[in-house]
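Presented below is the structure to which this report refers.
A single protein chain has been removed from this complex, and every other one stays in its place.
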Amino acid sequence: MVTLISQWILSLLIFFPLLGAVLVAFTKDAQKARHLAVAVSVLEMIFSFHLIAHFNVDSSAMQFAQDLAWLPRGTGIRYTVGVDGLSLLLVMLTTILCPLVFLSSYSSIGSNVKSFLALFLVLESAMIGALVSLDLVLFYVFWEAMLIPMYFIIGVWGGKDRIYATTKFFIYTVIGSLLMLVAFSYLYYAHYQANGIFTTSLIELYKTAAALPAGVQMWLFAATALAFAIKVPLFPFHTWLPDAHVQAPTPGSVILAGVLLKMGTYGLMRMSIPMFPQAAHDAAPFMIGLGVFGIVYGALIAWRQTDIKKLVAYSSVSHLGFVVAGMFAFNELGFTGALYQMVNHGVSTGALFLLIGVVYERRHTREMSEYGGLAKQMPWYAFFFVVATMGSVALPGTGGFIGEWMILTGVFQVSPAMAAVAGTGVILGAIYMLWLVLKVVWGPLNNDENKKLTDCTPRETFVLATLSVFVFATGFLSVPMLAHTEPTMKKLQQSVSKKEAYKTELVIRGTSDEPMRVMMNGR
Amino acid sequence: MNYQAMLAAVLLIPLLGALLNGFFLRRAPRLVTVTVGTLAIAVPFVLSCLLVFGPVSAGEVIRTELFSWISVPFNEGRLEVPFGLSVDRLSGILLLIITGVGSLIHLYAGEYMSHEEGVYRFFAYLNLFVFSMLSLVLGSNMVVTFLGWEGVGVCSYLLIGYWYSDEANARAGMKAFVANRVGDLGFLLAMFMSVKLFGTLDYSRIAEALTNELAAANAPLLTAIGLCLLLGVTGKSAQLPLYIWLPDAMAGPTPVSALIHAATMVTSGIYLMTRMSFLLVHSPAAMTTIAVIGACTALFAATIGLVQNDIKKVLAYSTVSQLGFMVLGCGVGAFQFGVAHLMTHAFFKALLFLGAGSVIHAMHHEQDIRKMGGLIKKMPITGWTFVIGTLAIIGFPGLSGFFSKDEILYYAWSGTFGHPLLWVLGALAAACTSFYMVRLTYLVFFGESRVEHAHHHHDHGHGHDHHHHEIHENPLAMTLPLMILAVFSIIGGYVSMPHAIMHMLGIHAGENLITQWLAPVLEKAKVVMTAAHGEAHGSAALEWGLMGTSTLVMLIMSGFAIALYKAGPKGGESIAKAVGGLYRLILDKWRVDELYQAVIIEPLKKVGDGFFKFGDRALIEGIINEGPRGIYLVTSVLSDIQSGLVRNYLKVVFVGILALCVWIFI
Amino acid sequence: MNLVMLSFIVMGVAAVLLSGVMITRRWPVSAAMVLISVMTLLAGMFGLLDAHFAAVSQIIVYAGAIMVVFVFVIMLLNLPPEELRYGGVTVGEMILSAAGVAVALVLGTKVGQGYLSVGIEELGILKSENSLALHRPLFGPDQNVKNVAATMFVEYLWAFELISFLIIAAMIGSVVIAKKRSAENANAA
Partner (left out) sequence: MLTLPELGLYFSFLMFLVGLAGVMFRKNILFMMLSVEILLNAANLAFVSASRLTNTMDGQVVMFFVMAVAACEAAVGLALIISLYRTKASIEVDDLKALRG
């Protein structure tokens, strides 16, 4: 029974929200649709606990794998999904963040509720699909499918300049992903030339890609890395992010910061680096440089913003600079830290966007100068704000510290100077985040508008309290969490540092006494 | 109850207290809040006494690991960072100071904050602070120490900005946090280097790994670690160039200033240097830098203290200056006397701050010493204990400050890394200390009363409406801590009695108490120093000479201060006028804040603006937006070809077909 | 040069020439009539190519049904003479026509050498294992309808069904397009 569930769990996770989206679309009442969406996402979360419960922490294989025929046989394009240490945490982050986002949408989304919820469920489906797919075409389909709901979420429910922002977001991302498609197509053909069969299986193409000559690898690496770097967003491809964040509705911002940006860094770690180890090595100094420069650049710009959302958006640029720098250090510390930091950034920045949403719904402005002294009027709000801030500035005891500490330690082993420069990001991070807190939470309560503000509702309190617990839980429980990722990270590190192909396999459950390997039929 | 559990309890009870006060006792009566807050520190104090006077004094090191915090594969092995606690003799001293002085201050604060609303927040922060401070000193590896290191920074941030309704307070908190963060970067870098060099962050493992061969092979790296640690110390212990946050931190409630910004948090730098002494002594360059920074800070801050008129500001600069002494002591290799001064300073500076708080409380938040005077008649306990504190800090013979400070000054001249110049700087600083402390005490407690009896409104955002203008002594909850601290301020110094005096008194125990106590901790450092530089080159005559000189200087300066301010605060004006420009410069604290603002903050802001305007908006957005515009230009030309006439399009198709035919068939 | 070949060539030439005549007619009705004869000629050619079913449906569906619609519409519109002018032919169009004729002539000289069907084996249609032809039941060479049906309802079933949807959609669409205007006109009137 467990094996059966394990075999189908990922497909369930992918398609259950899709089913939910259909149901939500046919609901009559907006309020009922909201309840239904929450129920669907909570169920999805409960399903996803199966992954944690039955994940084999000693294995780096692709677990819970399923490999079914999809497109006609000759094309070699199959429906292949699986989870390993790299994607597990991000899948969990997605399934846990989504119910919170749906809860937050009760008050932030007032019009076209059903279409919003349906689109959001489609988005969840696509995100999980992109995280678990092990077939390049399948991945590409989900990758692009993420774009469409987000395009509408920003474009329909966004702020004043939403059309500009959403178009920019769309064009940036599509340009990147088209280049990625070209690289995938090249690989597809290169594999055919080398082995005489067509396949888009990621596991097979790891081997093909790593065997390509360095020059070719560099081009392919550049094409895929560009696609992912735009999504991350890495300096200098980040300018879509502030616009998109500022215009997006609160739930959109949360999921954009919480999960969508992680797709870029996930892609780098899943595709670009293990596929083209030689090229990744050659490009590493450059990528670390971009990441580190992005840290300082994003932080300095964030400091000078007066729009709260823009400030947090630029802080994302800074934080994700850490992630990119960490993974290109090519040691376990860097890889693990990068992955952990993705999760932490999702939690703390998600919380910050939710917090901004709370006051935005009450005051309909994002200007820092409009606020001030909220601690007096909204003590719990102030508490959550400070907690989220502490998570964001990587205070020891929060997950951000573990992530940044690992990243910086990892980078230091490779390039002390870069680590030192990146370390200034820690200082600058404190400056801009505390500046935000100073201007919003502390200070005198001067603005009369603010004197009418009410503290968080029970629903908001629940959402924010959950995230606050996560901020600290990730800070102290890193060992049990990272135990899931360790074999994968180790393998990744080994294959990359030796510039060998990344080897993995599909299994239903990772336990060694389970002989149920998925057949690699037709390959 | 075994010792490991006790150790864990010592750390966790304050955290429990913070959680209780922060979440569950929000609506509880004040008495409950205060009791919980105080007990959360007092119980660990009792446990600490059991620990320190039990196994630790017998030479044991108690260790316990709460859980595994970070564990990553690293260079074929693993980098394990457990949440480990250990208490040895060094952390034992700190443990007693934190919980002991902490309990007294909590007791005091319960009364001091009696007019405040929502005092649960204050006690939650304070308990959290004690938790952080304890994890700082109890951490068995650098990461746990760093947890406390940053944790105390955050609590300090929250407590300085406790009265957040005034933005200046919140700003002061932010300044403290950011300045501390700059130092924290140094600590972080030191950690990274330790990982690279030793592959572990556990203090005892590092000590094992650091052999003389390794040290010789990695001398530059060790110097770098030392300097990075020093950066951390300058941030946390308010040394040049990062001291600027401490005077502003006086915006917090006075018990906070006493606990955090005098007795505990700011001394964590000294703790760290002593903890890492075995490593620092391998690098003479780092040690010399530490000593110079300490000496310069001591003098620099003391000069500012000379002219301040805010009672807490004077004490703040005095704290910076005293911290400079401690750093100087560590820098010249006399770590044990740095720690001894840390301890005596914790007593007398906490006493002074609490005394100042008592005055402020009685005067309804008046802090300007020009508006005080003659208070000793109205507040005898506060007054006389304050006098004891003053005598202790200026090094009046027989009181605690005399012993610890003179030992530091002696080693500044004759220590392993000492130099007479360092002594000169230190002695000058001590002279200034005598002057401004006596000036402060005299202006506040003696002479004519200059208290304004007119009703003056003060909007601290925490106003209380009962205006009894009669100044009177505070209740026992506030004076009891003063008296206890006064006793320790008198006797605390005997642990570091100089050799010369010991000889004179006929004590032939070899070393003084503090040296004996800390000998296991500093053993490795001493071996290294002795091997490289030989025994310290002092003599009894030198010791007597220096001691005499500094006592003489102290007496002269104190007398000078009393003579100058006998007639009230205007006494100094003649001198101020004589050196006009210099006076104003010092009154403006050498304008260091303004310098930083102009040299660091403003340029960084400009860079941020520049990045935003030219990098993001002009350059990247320019390319992004102009690119499509260029394409549009081309396509608009092309689109003019699209006449809209279907037949024309067909002609193009026709041409295409013909071309295809020609290509294929002909 | 047997009789089949000869009649095929005659019919082909006639069809091409009549097409030329058709596009130069001034009156739409006569053009439609010429087009019907072209289609009939093509039906004959299909028959000679052994596509008997195609030939029959060419006459019934094309010449019969589709062209009737055309004629019906032409009658319905009843265009005035000034709507039916030829319009000038530009120099560029002349050159294009000349080029077309030239290519056609050149190609014509090559037809006898099997130029059009050269390399048909190399295309691999018959060899490829993917070829659908291999899996198809073949009835005799004279059982054209059976063969067409076997292919259409086995290999092309889905396409066939989709085409049926297309026809329904076109039917509804044309009704809607033609009707909407008249309803609006009625309102305007």
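Note that the chains take the letters A, B and C in the order they are written out, and that residue 1 is the start of every chain.
We adopt the following convention: contacts are C-beta pairs under 8 Å (C-beta built on N, C-alpha and C of every residue); 3 or more make two chains touch, one makes a residue touch a chain.
In this text, all values refer to a predicted model and were calculated from it rather than measured experimentally.
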Touched by the hidden chain, restricted to displayed chains: B, C
Touch with the omitted chain, as defined above, among B:Asn2, B:Thr211, B:Ser574 or B:Gln642: B:Gln642
Could you please point out the chain B residues that touch the chain left off the display? 638-647, 650-651, 653-654, 657
Please give every residue of chain C in contact with the chain that is not shown. 1, 4-5, 8-9, 12-13, 15-16, 19-20, 22-23, 25, 28, 31-32, 35, 38-39, 42, 45-46, 48-51, 53-54, 57-58, 61-62, 65-66, 69-70, 73-74, 76-77, 79, 83-87, 89, 93, 96-97, 100-101, 104, 107-108, 111-112, 114-117, 120, 125-126, 132-133, 136, 144, 147-148, 150-152, 155-156, 159-160, 163, 166-167, 169-171, 173-175, 177-178, 180-182, 185
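As a working rule, only the chains that are shown with their structure count from here on.
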Give the chain pair that accounts for the most C-beta pairs in contact. A-B
Using C-alpha centroids, which chain lies at the maximum separation from chain A? C
Between chain A and chain C, what's the gap in Å when you average each chain's C-alpha atoms? 56
Can you check how far apart chain A and chain B are, centre to centre, with Cα atoms defining each centre and the answer in Å? 38
So what's the Cα centroid distance for chain B and chain C, whole Å? 93
Residue ranges of chain C touching at least 2 other chains are none
Would you tell me which residues of chain C are touching chain B in their complex? 92-93, 96, 99-100, 103, 106-107, 110, 115
For chain B, which residues are in contact with chain C within the complex? 651, 654-655, 658, 661-662, 665-666
Could you pull out which chain A residues touch chain B in their complex? 168, 236, 239, 242, 297, 300-301, 303-305, 331-333, 336, 372-373, 375-376, 386, 390, 395-397, 401-402, 405-406, 408-409, 412-413, 416, 419-420, 423-424, 426-427, 430-431, 434-435, 437-438, 441-445, 476, 478-479, 482, 486, 489-490, 493
